[in-house]
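In this view, the complex is presented without one of its protein chains, the others remaining in place.
On to subunit A.
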Amino acid sequence: MPKQIHLAAHFPGVNHHTVWTDPSHQPDTQTAFASFEHLARTAERGKLDFLFLAEGLRLREQRGQLVDHDVVGRPDTYTVLAALAGVTSRLGLAGTINATFNEPYELARQFATLDHLSAGRAAWNVVTSSDAFHGANFRRGGYLDHADRYERAREVVEAARALWDAWAADAVVADAATGVYARDRSIGLVRTDGRLVDIEARPTLPRPPQGHPVIIQAGDSDAGRELAAQVADAVFSRHGSLEEGRAFYADVKGRLARYGRSPEDLKILPGASFVLGDTPAEAEERIREIQRQQVRPAVARAFVEQLWNRDLSDYDVDGPLPEIDPLVEAPSITQGRAATFKDPFAVAATWRALAAEKGLSIRELVIEVIGRQSFVGTPEHVADEIDRYVQSDASDGFILVPHLTPHGLDEFVDRVVPLLQERGSFRTEYTGTTLREHLGLPAAGHFGRTLDGVGAADEALPVA
């Protein structure tokens, strides 16, 4: 049997990739529960491993104003996932929730609740942010040093895992005949004495059905990769070429041994977009139209402004790139998304060269730079490519990112999934009930023994 592919679906996000000018898009399309339900049911129909939701902590800004040209606004991640637990039965439910502006006690409790209510289908994408921009909406403000972000993530995950382990696996007896609900001294007190997480807590929930909900990590830096190797069950990585994918895969999986873990204990799942057509030419035609919708004039201008770090509203996006240089000394005009440009002068030089070589306007250049889609072609071609990446160890599968809400996954499930199933590299039925089982991950007990600085004591509190 070929290596099995793992597929997930990303709910279309708050960025240029999501096409909101489609006639099907209504003012409530990005928030209506029907949208989430449709995508979840479609993913479940396609036997996908999980649905993935991103998170927002503050609306994005550019030049001191709200970004208004992309999708803006979304519901709360945790409560949407809890609502989806009631209308799905097998699909994993994954969400990004920030570890900086939430307490480990409540994060552990929310994911334990989601895992119980979904009978073992919860996953948490742990991210951190340290900036005062997001902190302005929270009690602590931007309190965290940038350098401490991964330490914070590690301590929060370890505290959450200790809280999930606090009730003995067999704590709940619920024996009506004898009247024993929970075994004596079976609910441990968790003490952490971390620099960033110093708590003493006794959680209100028994060990979750999965033991530990699945942990996803998305950082690509060296520290991010190390954290993934240490604590994560899956990595949400960036999609690149086959060679880049193989290098990333080998690097991250190669780090597992030092934590006593095996390569199959951590799944590498790049995000991937797709455009299908009945013929290669039709797919090419569709992608050109999608790119025109994604990179509308305001999007193109805003993107170039991010690199130039200045107001370019006087420039015609159908004209050439600015001849003036990017502003590098000034504070960033962009707030609320990850900085993407390390060396603006070098990038500007590359863009100018590319634009000169191909004769591109600003908008055409931006399409060239950010309009790229991962898999473009006939369903047969896309299935071939996905399978090739997985069989060549460039990934363990993909988190698919549709460009339309909520019907963007329909065609993939109808046309590509059956081809992958025919090849024997993707399941035709769910064989397990939990997300851990879908992902082929080991039982969570493994982590409970490797925590450091965290202990579950068994001393009892007085009877209330």
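Going forward, contacts are C-beta pairs under 8 Å (C-beta built on N, C-alpha and C of every residue); 3 or more make two chains touch, one makes a residue touch a chain; residues count from 1.
As a working rule, contacts and distances are computed from a predicted model.
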{"item": "From \"Carbon monoxide dehydrogenase\", \"LLM class flavin-dependent oxidoreductase\", \"Glycosyl transferases group 1\" or \"Cysteine desulfurase IscS\", the hidden chain's UniProt protein name", "value": "\"LLM class flavin-dependent oxidoreductase\""}
{"item": "Residue, one of A:145, A:170, A:200 or A:264, that touches the chain absent here", "value": "A:200"}
{"item": "Sole residue of A:105, A:164 or A:412 that reaches the chain not shown, by the stated touch rule", "value": "A:105"}
{"item": "Residue touching the undisplayed chain, where the options are A:117, A:168 or A:242", "value": "A:117"}
{"item": "Selected residue (touches chain absent from view) among A:69, A:381 or A:407", "value": "A:69"}
{"item": "Given A:7, A:252, A:269 or A:299, the one touching the chain that is not displayed", "value": "A:299"}
{"item": "Contact footprint on subunit A, counting only the chain that is left out", "value": "20-21, 25-28, 31-33, 37, 56-59, 65-66, 68-76, 78-80, 82-83, 85-87, 101-106, 109-110, 112-114, 116-119, 136-139, 141, 172, 174, 176, 179-185, 187, 196-206, 296-299, 460-464"}
